[in-house]
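All protein chains but one are shown at their positions in the complex.
For reference, chains read A and B in written order, and residue numbers begin at 1 within each chain.
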Amino acid sequence: MKVRLLPSPQSLLLHLAVIAALLAANWLLPEYHRGVVSRVLVLAVFAMGYNLTFGYGGLLSLGHAMFFAAGLYGAGLTIYHLDWSIWPAFGAGIGAGLLLGLVVGALALRTSGVAFMIVTLMFSQVFYLTTLYFTTYTRGEEGLILQQEVRSLEFAGATFDLSDPSTRYLAGLALFSLVLLFTLFIIRSGYGRALIAIRENDERMRMLGFNVFANRLVALAISGMICAAAGAAYAVLFGYVGSTLASTQYSILPLLWVLLGGAATTLGPLLGTLVMFYVIDIASSHTTAHLLVVGLVLIFLVLFFRRGILGTVRARWLPWLP
Amino acid sequence: MAAMTATILHTRGLSRSFGGVRAVDNVDFDLEEGEIRAIIGPNGAGKTSFVSLICGRIASDSGEVWLDGRDISRLPAHQRVRLGIGYTFQITSIFPNLTLLENVALAVQSQARTNSFLNLSSRRLNDSAHEALVRVGLGERSGELAGNLAYGHQRLLEVAMGLALKPRVLILDEPTQGLSESETQGFIILIRQIAATTTILLIEHNMDVVMALAEKITVMDQGRVLAEGTPAAIRANANVQRAYLGEQP
Partner (left out) sequence: MGFGPYLLLATLEGLVTAAVLSLMALGLSLVFGVMRVVNVAHGEFFMLGAVLAWYFSSLVAGDPALGFLLALALSPLVVALIAWLSDRLVLSRLKYEPEATIVATIGLLYIIQQLALTYYGADSRPVEAPFTWRIQLPWFGYSGYKLAVIGASILLVGLTALLMMRSRIGLIMRATQYDSETAQAFGIPVRRVYSAVFALGAALAAIAAVLVVPIRQAHYLMGQEPLLLSFIVVIIGGLGSLRGTVVAAVLIGLSDGIISMFFSPTLAKMLATLLVALVLVFRPQGLFGTAAR
């Protein structure tokens, strides 16, 4: 039983199989469901970013909407107002997330536990209010609509129309796959092992010579970048850039998805997002109040199902599941 | 500088108060390279507080800590550890969900300064971790979960983690507490072996262990150094007997 700094072959295979299945789904799924899943893929990236700090880092943030929105606006505003093309706009979004992650982390990581939750909640609220305050540029909740002609992606010498359902699905899947594999590798690396151990016992890790603060700050910065990538992708794939996506609700949703799918599991965020989307989809045909479902599921999860789906699977049947 | 008497660690005027009580009061302390030093004293004498100030777990109010000619008084704990101050917890503090090897690997990783993503060969990590486990006699059990170990073995794992840090000074805070008589004897032998390569600072209540190991003893009482000297001198010291040894059953 050696310590491996790389994912085991079986876990790598599992993840590649999941990606392959999702790829095949592009041609197998009916139009409506392909639309749902392409949204799920992008939001699962958001959830994976959240999972890095919450699941692996043990940092319960209630403010990740700001990172998602940083990417959303970083890409959306540069495209809308500065006529940037997709790639640099995408980079601006990720850069905004990284920067915000570092700044918020440097401040919020001075606190812990409940104070950390409230501080992140408040910073995110400030971000949300900022998008409302500069409504001249952001159009607040109504938001900016990115038209089809600005959503074309130059890649490998060809031009892709990101508003095309199939292209959109594949672009979402590409980002998802990249982040999934990145997560898989990072949690097995020395850095990831340290992050997880700090979650378990930070004082011990400090006395083993680890800079706990720096380690967590890096986690928050990476998480900010991943969430921002999801936000930027959302802007260019779905063409809507609005304050709603920066509201507190969008800080709670990734928490919900990750809790449901299984915190600190690599595939949990995808599963949680997917299940929750369909639960709300089904509930919507009975009630208009989909937040009611969110509330009920949240309470159910913390009361009876703390490990989530894949966390339970790992505890009961598959201990090797990353 | 004569190698035999080189001071590896010293403190000057080190102090810390908790709510008006001076837990550590103006302590000057010198530790020589390669020695085994025991710190003894009644409960509440400030022993754990004192070593916590040395390794940076708690901040000092005033005073200095020097390691090998370098002032480390302002450094955070993790940097002091990297510079060579290893600390093992009084209350066993391991990662129960990880294997023994993974526990020690964390320490190796820290020591190799590879807090980074890729810059560490998996083989070196495993070899070093395994070597530390072998030194404390747990080499055969490296794949077991640490949480499943008996208490005495968890203490050994704790020492292995300390060793894997390759410290200049290893601080052991009551390492034999809760161990059986035979385990304690084994521990004494282990510490002697470790002392061949590392300076040892030991807080210990068990006077048999102290007398068997220590080359020099520092007696603390009410946050101050009451006496210091060879085991024989300490045994003979009237002040010490009054303050401390006299209370022992």
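The rule is simple: contacts are C-beta pairs under 8 Å (C-beta built on N, C-alpha and C of every residue); 3 or more make two chains touch, one makes a residue touch a chain.
Everything numeric in this text was worked out from a predicted model, so none of it was measured.
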(message) Considering all chains of the complex, which shown ones does the missing chain contact?
(response) A
(request) Would you indicate which residue among A:12, A:25, A:102 or A:118 is in contact with the undisplayed chain? (result) A:118
(request) Spell out, residue by residue, where the missing chain touches chain A. (result) 60, 62, 107-108, 110-111, 113-115, 117-119, 122-123, 125-126, 129-130, 132-133, 252, 255, 259, 287-289, 291-292, 294-299, 301-303, 306
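One rule holds for everything that comes next: only the chains that are shown with their structure count from here on.
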(message) How many angstrom lie between the centres of chain A and chain B, each centre taken as the mean Cα position?
(response) 43
(message) For the complex, give me every residue of chain A touching chain B.
(response) 1-6, 186, 189-191, 193-194, 197, 200-201, 203-212, 214-215
(request) Note which residues of chain B are touching chain A in the complex, please. (result) 55, 57, 76-79, 81-82, 87, 89, 93-95, 97-99, 101-102, 105-107, 109-111, 114-118, 120, 122, 125-126, 129, 142-143, 161, 165
